[in-house]
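== chain A ==
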Amino acid sequence: MVIEFHLDARSGVAPYMQLIQQVRHAMRLGLLSEGDRLPTVKEVVATIAINPNTVLKAYRELEYAGLVAPKPGVGTFVTRTLGDSSIAAHGPLREELEHWLTKARHAGLDDESIEALFKSTFRSPMKENA
Partner candidate 1 sequence: MTWLVWRQFRTQAVVATAALAALGVFLVITGIQLADYYSSSGLSACYGACSGATTNFLNSVANGVTDTAHNLNNGVMYVLPAIVGVFWGAPLIARELEAGTHRLAWNQSVTRRRWLATKLLALGLATIGVAGLVSLMVTWWSSSIDHASMTMLTPAVFGARGVVPIGYAAFAFMLGVVAGVVVRRTVPAMAATLAIVVFAQIAMPLWLRKHLTTPVRETLPLDVNQITNLSSVNNGHMTVQAAASKPGAWLLSNQTITPSGSVFTGPANMTACNRNTSPESCINWLGTLHLRQALTYIPQSRFWPLQWIEASIFVALALALVGVCFWWVRRKVA
Partner candidate 2 sequence: MTAVLDAVGLGKRYGRRDALVDCTLSIPAGHVVGLVGPNGAGKTTLLQLAVGLLAPTSGTIKVLGGQPASDAHHLARVGFVAQDTPTYAGMSVADHLRLGAHMNPGWDAQLANDRIARLRLDPRQRAGKLSGGQRAQLALTLAIAKRPELLILDEPVASLDPLARREFLQILMEFVADQGASIVLSSHLVADLERVCDYLIVLTRGHVQVSGEVEELLATHYRLCGARREVREMPAGMQVIDASHTDRQSTFIVRSAVPIDDPSWTVEQLTMEDIVLAYMTQAAAVDGRDRVLEASR
């Protein structure tokens, strides 16, 4: 197997999200590249004992995001790399974020309030997509 998953039961992040994040992370680091085969559902659950539907859901999400594609009877394969596109978008995104942080501090929010606001907003739209 090219990638081995693990589950953090206490992170508060849904298991299928954790799998997605681990795939994306591996892709970003270059551990997974185009043409690599993801472990089968059976292989994944035999290593970390989780519900197969969770793995199926994660793989489906990755497919919708255009990152992987299933080949029936053979497996699920990575279809692109997550490298340059995110790095290129980093710069403008970083600037926007700094601008927003300045606004938040002017509004009187302390560091913890900013973090709480960020986290709750971060999670809600993710649920809508799921």
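Criterion: a residue touches a chain if its C-beta (ideal position, glycine included) is under 8 Å from a C-beta of that chain, and two chains touch if they have at least 3 such contacts; residues count from 1.
The candidates were selected such that all candidates are chains of the complex that A comes from, given by their letters.
What you are looking at is a predicted structure, and each value in this text was computed from that prediction instead of being measured.
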{"item": "Complex member touching chain A, one of 1 or 2", "value": "2"}
{"item": "Chain A to candidate 2 touching residues, read off their complex", "value": "7, 9, 12, 15, 40-42, 45-55, 123, 127"}
